[in-house]
Structures are given as C-alpha cells and as structure tokens.
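Every protein chain but one is kept in place in this view of the complex.
Presenting chain A:
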Amino acid sequence: MNDFRPLTLHVPEPAVRPGGTPDFSNVKIPKAGAVPRPEVDANPEDIRDLAFSIIRVLNRAGEAVGPWAGLLSDEELVEGMRNMMTLRTFDARMLIAQRQGKTSFYMQHLGEEAISCAFRKALLPGDMNFPTYRQAGLLIASGYPMVDMMCQVYSNSRDPLKGRQLPVMYSSKEHGFFTISGNLATQYVQAVGWAMASAIRNDTRIAAAWIGDGSTAESDFHAALVFASTYKAPVILNIVNNQWAISTFQGIARGGAGTFAARGLGFGIPSLRVDGNDYLAVYAVAKWAAERARRNLGPTLVEYVTYRAGAHSTSDDPSAYRPKTESDAWPLGDPIIRLKNHLVIRGVWSEERHKQAEAEILDSVIAAQKEAESYGTLHAGGKPSARDMFEGVYAEMPPHLRRQRQQAGV
C-alpha cells in the first residue's frame, strides 16, 4: 500500500481578481531614506540586503531624504518632470490616434514614466540601451525627435524604419537606443555582449539591458546573468517589475518567491531593488550602477518596483483580469505626482506652473502630431515605398530577392 496522498499542482493566483478590493498588503515598503548607500566597490556578499528592500528617496511629504538623495539640481529635476509629462502626453495622444484608426497598435507607459526618463539621465553619450517596448522615455529624455517617434507609430512616408516594424518598436543608434524586437528577452543577452565588446576594445562605454517581470522567465534572462557575471561585463541589468505580464500576475514568473533582484545574487551580481515611481531614487541607483560598470567593477542588477497602470497594449482590456481600481491602490503612487510634490516643496514648481507645463507640452505634442500626420498615417496619406520592403534584408540585394522585387512590380 502507498501511504502518499495524490500530488497536486500549485498554480499561483493574484490576491485579487475583478470585482475584488485591491490589496497590496504583501508589498513591503520601507521608509524613504531607510536603505543605506554602499560604496560602488562594495563586496556583493555584504550588500545582499539591497536585493530584498526598496531604495526610496521621496517620502510621503515629498521630501528627498536619506543617503541616495541630493544628486540632482533643480534644473535637472524640472527637466525630468517635463520629460515624464511629455511621455505621458505622447502616450495619451497616440492611444487616441490608435482608437481613431491612424495606426494599428500602441503601448503606453502610464505609471512607469520615471524609470526610463530618469535612467537615461544617468548614462553618458555613447552608452547603449537595449530596451523593451516600454522604455520610450529613454528616447524622450535623450532628445530624440518626437515627430520621428510618431512617424514610426504611423508607419508613414517619414517612418525611420520604412514601415517594416510594428508601432513602438523604435530604433536609434545615435540616441543609444537599440532596435526593439518583438521577441522578449533576446535583447537582454545582446546587451551583455555589447558590453563585453566595449571591454574587449578597452572602451569606456557601458550597456543597459531592459526586461519586464514576466520576461525574466525567458531563458535569455538566465543566459544574460551567466555571461554578465562570468565576464564581469560593464552592463546594468534592469528588470521593470510592473506586477503584470499582459494578464499574468508576477507570481506566475515566480515573483513573490523572493524578489526579482534576488536572482542576481546567485550569480554574484550586486542586486538592488528600487522604488520605480521615485524619479530621484531611480536616477540615484542608475548612477550608482553606471559608475560600477564604468569603473570595471562589473554588472549590477536593478529591479524597479512599479505598477503597470494602463492596459498592456491597445489590444488588451485589463478589467478582464484585475480590479479596475487597482492602480489607484498602488502604494508607490504616481511618479509624476510624487516628483511634482517634491518640486513644489523645493520651491521650483507650483500648481500653476504644472498646469502651464501641461498646456505647453500638450501644444508641442499636438504640433508634432500634426507634422507627423502630414507625412501620412497607416491607412491614409504618405506610405513607405513597397520597394523598401525588399531593401536591407542583406547589405547587398541577392539575385533571388531582386527577382522577387521584379515580380512584385515595384
């Protein structure tokens, strides 16, 4: 006789589903300023705690406190504010444009604006980001022309990618923004290779890898950590934990069992967890990790704790799998409101200036949109040439593609 009871399969479930009351009581949030700031050459063994806490600078009152504070000037913070507001406005306009049928698809950053906007400011010219589809703040904060972003979203006659790519899959070598792929996690290990190349060539440039919580389950996440650790590559391994992978809560990627940051520890990679809705904290941690990389001290893993306030994409309806009010209950708040409160306390911002900035930014985004639409939208006006479809598959067009282009008659 067998005295074991039948086995059962464990399938994690989020705490709450639609109709329920949002509950983030499981998210343990330390006080702002509570987490120490180690030296960049600290022994990874000695800073293991940083992978289990959350580095925060802005407190409830909007004050910048603790050892990670004090790195940014008033001007820099105001610029960060405007970048985040620009990204949010850009998102809102492109969402509407998608609903109006001007493009097929869009993905917004709502609630995650601080991460890419602040991170970009910690890099130097020549560094390379390997982003996912939800880091367009890297482009906005680096001054990439918004008209070009919109032309890409519209796949029009001025689309820098000639209409070959889905909307939001931007690419700009000049702005340190690696070409986005639809295949998740692939860029994470490529970033490590790029960083290894910089080290092989005795350069001083560093790379930044980006991934979401869900995609950490992909095998390339694991490969990237092994290679980054083995070769001490000058790379910052960013994980944006926005709690959701489309409809799948982070527990399915085994979030909640430890932290995502803690996965770096097994590889001997210093790993930090940071408040992703705190512009100052994101910047401070990014700066710390960048400094480590540039001083040849190797990779750093950073988990940004945030919340995907919007739908996954324009093809998604989150009310089908999570409570409608869940984003309001998110304990780390809204990154724009939090920086706004801080700027007001600093005396460099006010409700009035905020409204004025909103109006200015909206005007400039609308102006950019008008210009972009003058070059066409997906179904109307200018289009990339059908000849472009055959270009760029190889450096030189091989005979079989030339034949196919002739058959296509373009």
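Criterion: contacts are C-beta pairs under 8 Å (C-beta built on N, C-alpha and C of every residue); 3 or more make two chains touch, one makes a residue touch a chain; residues count from 1.
Everything that follows uses one rule, which is that contacts and distances are computed from a predicted model.
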Among "3-methyl-2-oxobutanoate dehydrogenase (2-methylpropanoyl-transferring)", "Cytochrome d ubiquinol oxidase subunit II", "Electron transfer flavoprotein subunit beta" or "Multicomponent Na+:H+ antiporter subunit D", UniProt-listed name of the chain not shown: "3-methyl-2-oxobutanoate dehydrogenase (2-methylpropanoyl-transferring)"
Omitted-chain contact residue, chosen from A:S53, A:N83, A:S198 or A:T306: A:S198
Omitted-chain contact residue, chosen from A:K162, A:R292, A:R322 or A:R338: A:K162
Positions on chain A contacted by the hidden chain, ascending: 128, 130, 160-162, 164-165, 169, 171-173, 178-179, 181-183, 186, 188-201, 207, 219-220, 222-224, 226-227, 230, 392-395, 398-400
